[in-house]
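What follows is part of the complex, with its chains left where they were.
Letters A, B and C name the chains as they come in the text, with residue numbers starting at 1 for each one.
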Amino acid sequence: MALSNDRRIGKHAILLLLSDDSDEHLEWLKQLNWKSCTGKVGSMDAHKVVAAIETAAKKTGVINPDLYRESHALYHAIIEALNGITRGQVQIGSVLRTVGLSFAVLRGNPYENEHEGDWVAVSLYGTIGAPVKGSEHETIGLGINHI
Amino acid sequence: MALSNDRRIGKHAILLLLSDDSDEHLEWLKQLNWKSCTGKVGSMDAHKVVAAIETAAKKTGVINPDLYRESHALYHAIIEALNGITRGQVQIGSVLRTVGLSFAVLRGNPYENEHEGDWVAVSLYGTIGAPVKGSEHETIGLGINHI
Amino acid sequence: MALSNDRRIGKHAILLLLSDDSDEHLEWLKQLNWKSCTGKVGSMDAHKVVAAIETAAKKTGVINPDLYRESHALYHAIIEALNGITRGQVQIGSVLRTVGLSFAVLRGNPYENEHEGDWVAVSLYGTIGAPVKGSEHETIGLGINHI
């Protein structure tokens, strides 16, 4: 019932953002028949980060926009990933900071037991800081949920 | 005054944990003259995770154990990384879950301006879940602080 | 000094919102000489939810608008109830979600000891979810404070 070593969905979601050569990871995802999408979003509004990821995941078919249970799974994965980004309060501009993020959403079964079904991983990587060029440091977040 | 593309301290700290071949990253760190340490910790007690990372960073000389300002910088970076791991409450066993984590601590200047001095990055990657084998999913965290 | 079984103020505040027949509960409140008000509010702004409840409680005389101590008691009861609604961050639209809520405010002494004086209970029940019809689930909250 353990996590499969080759199908670590969180690790793949992060490496998709960090690798110089993301083709290797995309090739791997294709072999697994996993769904995925990536994108970028910069904002002082947390709700715009949520919206950008939801829109990308729905448009690319990673989640089915007609089923609330899939949106619900994705939403909580996004908020969990934002906890890693914001580290304390899920707030950005309201505490005078801004983010510039790349994101990836992966969908697949990371477990050896096929009955575990689909899970979703949302990874975020980029910078957070004052709304002044250069006054920022890196930040990362990962949210994982059953779908 | 921006972040240097080659010296992204958070990215290096994460890749040190996720790469199949971590030698490449260690080689890079050596060229930069950055300090680093890695380790593993599994626990239901958040304070044991904190202690494991602090001990490793002090023993390997990544931080100077005789200066409180260095311990203070590291402590806050650890707690920020734990926010990404726990996503909401910095609690583990007290809400009936357990973690198995790899960690890395890096110290160096990720900015183009040499006056930015040293920063510390704490990365955590592993699993979080019920205290039952296999009932877990991946989790990641990153904390960055000036030192 | 225990809670009176018949005068469970939180239970009454919740049942006022959930019962098909709320007349029974209103009758009960009348016999107890308790004050109460109910209302509805839908919003993406947490401060509008707070305002709607405060306005209703002041207009109906459940609390005395000229005493800050009564507003203060009500305010904290509202925020506590919102914790149950939002479950983590007292944020609604800023994390891209919306609520449609019924609320009740009750005022009376739920304890057997008459010296415990008046307490206030704020109950909230409704839905929370994406700003898309049907993409929502139920949510409940209760805050109780001495007044």
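Definition applied: a residue touches a chain if its C-beta (ideal position, glycine included) is under 8 Å from a C-beta of that chain, and two chains touch if they have at least 3 such contacts.
None of these values were measured; they are calculated from a predicted model.
Of the identical protein chains in this complex, 3 are displayed in place, while the full assembly in this structure file contains 6 copies of the same sequence.
The rule is simple: only the chains that are shown with their structure count from here on.
If you draw each protein chain as a dot and join the dots that touch, you get a simple line with two loose ends. For chain C, the set of residues touching two or more other chains reads 88.
Of all the residues in chain C, the ones that touch chain A in their complex are 88-89, 91, 93-97, 129-130, 132, 134-137.
Those residues of chain B lying in contact with chain A across their complex are 1-3, 8-11, 14-15, 18, 80, 83-85, 87-88, 110-111, 119, 121, 125, 127, 133-144. The part of chain A that touches chain C in the complex is made up of residues 45-47, 50-51, 54, 68, 71-72, 75, 79, 82, 89-91, 94.
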